[in-house]
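All protein chains of the complex are present and in place, except for one that has been dropped.
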Amino acid sequence: MKKRHGGKKFECIPGRMAALLSSAIFTATILTGQALAADPIKIGVAGAHSGDLASYGLPSVKATELVIKAKNAAGGIQGRPIQLLIQDDACKPEMAVNAATKLVADGAQAILGHICSGATNAALGIYKDARLVVISPSATNPPLTQSGLNPNFFRTIASDDAQARMEVDFALNHLKLKKIAVIHDKGDYGKGLAEFAKSFLEATPGTQVVLFEGVTPGAVDYSAVVQKIRKSGAEAVIFGGYHPEASKIVTQMRKKGMKTPFISDDGVKDETFIKVAGKYAEGVYATGPKDTSKNPLTIQAIADHKKTYGEEPGAFFLNAYAAAQALVNAIEKAGSTDYDKIVTALRTVPVETPLGKITFDDRGDAIGVGFSMYQVQNGVYVELK
Amino acid sequence: MTMRKLFTLDEIKKSLLVALWFMVLTFPILAVRVNPIYKVVEWRWHNLLMVGIGAFLLSFPWRYFQGHGKPPEKSAAAENQALKNSKILLWRRHPWVRLCAVVLATGLVLSFPFLFSSYQVNIMTTALIYVVLGLGLNIVVGLAGLLDLGYVAFYAVGAYSYALLHLHFGLSFWLCLPIGAGLAALFGILLGFPVLRLRGDYLAIVTLGFGEIIRLVLENWNEFSQGPSGISNIPRPGLPGIEMSLNASSIFLYFLMIALTLFTILVVSRLRDSRIGRAWLALREDEIACQAMGIDKTRTKLTAFALGATWAGMGGVMFAAKTTFINPASFTFLESAIILSIVVLGGMGSMLGVILSAFILILVPEYLRAFSEYRMLIFGAVLVIMMVFRPQGLISNVRHRYRFEGLKTPPEELG
Partner (left out) sequence: MDYFLELFLGGLTRGSIYALIALGYTMVYGIIELINFAHGEIYMIGAFTALIAASVLAIMGFGPVPILFLAMLLAILYSCAYGYTLEKIAYKPLRHSNRLAPLISAIGMSIFFQNYVLLAQTSDFLPFPSLLPEVPFLEPYAYIIRSSEIFIILTTLVVMVLLSLLIRFTRIGKAMRATAQDRTMAMLLGVDVNRVISVTFVIGSAMAAIGGVLIASHIGQINFYIGFIAGIKAFTAAVLGGIGSIPGAVLGSLVLGWTESFATGYISSDYEDVFAFGFLVLILIFRPAGLLGKTAAQKV
C-alpha cells in the first residue's frame, strides 16, 4: 500500500511543469492514454476537516480509510492499489471549490464528499466538468438530486424532504398530536429540513405549527427558547439540526419538567447524542437509516474503527462507509475509472454495505437504504416498527 | 546575545526549564485522553516527550531572535530612513531594474495560467480577490486608522447583490459589478453614520456587530436570500457570443481579476496621494489636530468607509462569479479577521506590503494542504510568529515627504 499522504506532497513548481510537459508528450505519442496497470486509483475525500463542523467531516475520512485499507490489503482493484487524496473544505463554498480543483488537478478519479450541502453544491460544477463521480455521505439538500442538474452526484443519505415527511407523519398519525413546535439550528441542513416539516404540517388540515424558530448554534444556553416552547403549548417538538443543539434543548426541557415528545432527524440519531444527553435522551425520537446494527458488515465496520482509532465512530460514519464501498465496488465492476461505466455500475450493480444492499436511482438517491423511526430506550436507539 | 553565548550552560538550563514548563502545560490535554463512556484512560507519554524535545530545541532560536531580530529602541522614523537609504530601495529606484522587474512580472502574470494547473490558477484568482479586499480595507484601517472588524459585511453585500440580481432580474455580471460596488459603498456610509463618534475599540466592536448582523439577516430571511441553503448556479462571467469551457472561463476570470487588481492599485494609490488621502492620514495620526486644521471629520470618515467598502463589493461580485454558489457560511467573522491580518501583516498602509501579505496568507493555507489536519494549527502559529518577529509588518510604510526643493523624488507607484 502506498503511503497515505503520498499524493499530497508540496507541489514543486518545476516538477509540476516537467510533469505537465511529459504528460503532454505522453498523451501525444500514445493517443489512447491507457494507464499502466500498477497505477494507483485515486479517490478524493473532501469535507469539513477543520473549523466548527469538523466533527461531521472527520468520521467520513476515517470510514473511507478503513474501506480502502481493507481493499488494498485484499490486493486493490484489479491489482491497482487505491490511494486517497484528502482535502479540507471547512464547509465553506469557496474552500470547497479550491479543494475540488485541487482534487481534479491531482488526478482524482472519483470523489467521496462533500459533507455540507452548500459546499457540495459549490464543488459539483467542477466535478461535473471534469466528469468525476461524487458520492456524498451527508449532503441532504433535496435539489442536489431532484433538480436533475447533477448527473454525477450520488448520496447514501435520505434527502431532507423524505426525513421531514417521515417525522411529520409520525407525529400526526402515530403519536396523534396536532400542535407542533418546529425548531431548527439555522444551518444549511437543519433549517432546510425544518422548512419542509413546516410546509408539510401546514398542508395538513387540523394541525397547527405553534412555533417556528431557529436557535443559535453554540449559544451558552437555550433556556429562553425552551420557555417559549413551553408557553406555546406545543404537544411535540420537531427539531432540524445536529445533536449538540438537540441535546442541549432536550436536557433543558426535561430538567424544567417538560415531557413533550421530541422528534428529530439523523443528525441526532447518533450515539454521541445519547452519551451527551444521558438520561434525558430517553424517549427521544429520531429518524435514521434502517436498523442494521445486526448486519455483520456494520459490526465489522464499527469494530474496525474501534481497533484502528481507539474510539467510537462519529457522525455519518456508516453512510460514508457505505458510500466508499459503493464507489469501490462500482469502479471494480466497471473495470475502469471511466465516468460512464462507473455511473452505470452505481445504478445497476447492487452492493452489500452496512446500510443494506444498495443501488442508486437515476437522480442519484440510494435505493435500498430503508428509513425508520427510532426511539431512545434504556440508552440505545431502538427501531420502531 | 551572540551565537557563541547561545549554548552556555545557563542558556541550556533555561531551555530545559522551558521544556519542562511546556511538558507540564500540555500534560492534561496532550498526554491524557479519557473515554468517559468506557472509563478508560489512555496515557500518551510519547506526545509529552515530543513536546519537551520540541520546546527545548525551539527555545534557542526563539530567544536568539527575540534578542536580535528587531532593534527595539529604534524609532519608526529612523527605521524608515534607514530603509529608504538601504540598497534594495535604491536599487528599486533604478530605471533598468524597474523595467526588468515590470517585464518579468508581466511575463509571469500573462503566462501563469498556461504554465500551471487549473488548481493553481484557481487559488491565484482567490489570492487576487484578497489582494483587492486587503487594499480596500487598507483604506479604512491602514490609511484612515479606523479599526474595522466587520469588513466581510461589504463583501457579502457585493456577492449577494450579484447573486440576487441575477436570480430575480437576470442581470449580467458586467452590470452587477458596478451595482455591487455601489451598493457596498452605500452600506459603508450606512455603517459610517452611527459610528462617527466612536473611537478605537468601540468602533471595532460595532463594526464586528454590523458584520454579524448582515450575516444573520442573510441566514434568517429566507424569502430574501434563500437562507442558509444559499444561491446556486450563479453564472461565471463571459463575453457575449463566446461559449467558454470551465477551464477557459477560469482563465478568463483570472485575467479579469488581474485587471481589477491593477485597477484597484491604480485608484487606491491615486487616492492615497490625493487631498482626501492626506486627510485620512491626518485623521489617523491625530483626530483633534486634524479637525483643528479644518478637515471635515465627518466627510473624511464617511468617504473612508464608502471607498473601502466599494472594493469589498467588487471583490464580492467576483467571488460569487468564481464559486458560482454562495451561502452565508462564507461571510463569518473569521473572514474579516483574515482580511485584517492581511492589512496588519502587510504593514498598515503600505500597498506593496498588503499585496505580498495577501499572497502569503491566502496561499500558505492552500499549500499547507500537504499537512492535512495540521493545516490550521500551523496557520495560527504562522500568524503569531510573523507578528512577533515582524510587528511593523512585512514592509513598513515609507511616508511621503513633500518638500519644495525635493521635487526630484518621483511619486511612488507600484505595479
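We just call them A and B in the order they show up, numbering each chain from 1.
Assume contacts are C-beta pairs under 8 Å (C-beta built on N, C-alpha and C of every residue); 3 or more make two chains touch, one makes a residue touch a chain.
Quick caveat, the model's predicted, so the values are computed rather than measured.
Per the touch definition above, the residue from A:K71, A:H243, A:K269 or A:H305 contacting the chain not shown is A:H243. Among B:F112, B:F255 or B:F379, only B:F379 touches the chain that is left out of the view. Within the full complex, the residue among B:A181, B:I234 or B:L345 touching the omitted chain is B:L345. Per the touch definition above, the residue from A:N72, A:Q146, A:Q208 or A:S223 contacting the chain not shown is A:S223.
Mapped onto subunit A, the interface with the missing chain covers residues 50-52, 54-55, 58, 186, 213-216, 218-221, 223-225, 227-228, 230-231, 243-244, 247-248, 251, 255-258, 272, 275-278, 311, 314-315.
Touching residues on subunit B toward the chain that is not drawn are 21-22, 24-26, 28-30, 32-34, 36-37, 39-41, 47, 66, 72, 141, 147, 194-195, 197-199, 201-202, 204-206, 208-210, 212-213, 216-217, 220, 288-289, 333, 337, 340-341, 344-345, 348, 373-374, 376-377, 379-384, 387-388, 391-392.
Note that only the chains that are shown with their structure count from here on.
Centre-to-centre, using mean CA coordinates, subunit A is 33 Å away from subunit B.
Interface residues of subunit A facing subunit B in the complex, by the touch rule stated above, are 5, 8-11, 13, 16-17, 20, 49-51, 86-88, 91-94, 96-98, 101-102, 104-106, 116-118, 121-122, 125-126, 129-130, 141, 143, 149, 186-188, 191-192, 195, 214, 275, 310-312.
The touching residues of subunit B, counted against subunit A in their complex, run 35-37, 42, 115-120, 122-123, 126, 219-220, 222, 227-230, 232-233, 245-247, 250, 319, 322-327, 329-330, 366-367, 369-370, 372-373, 375-376.
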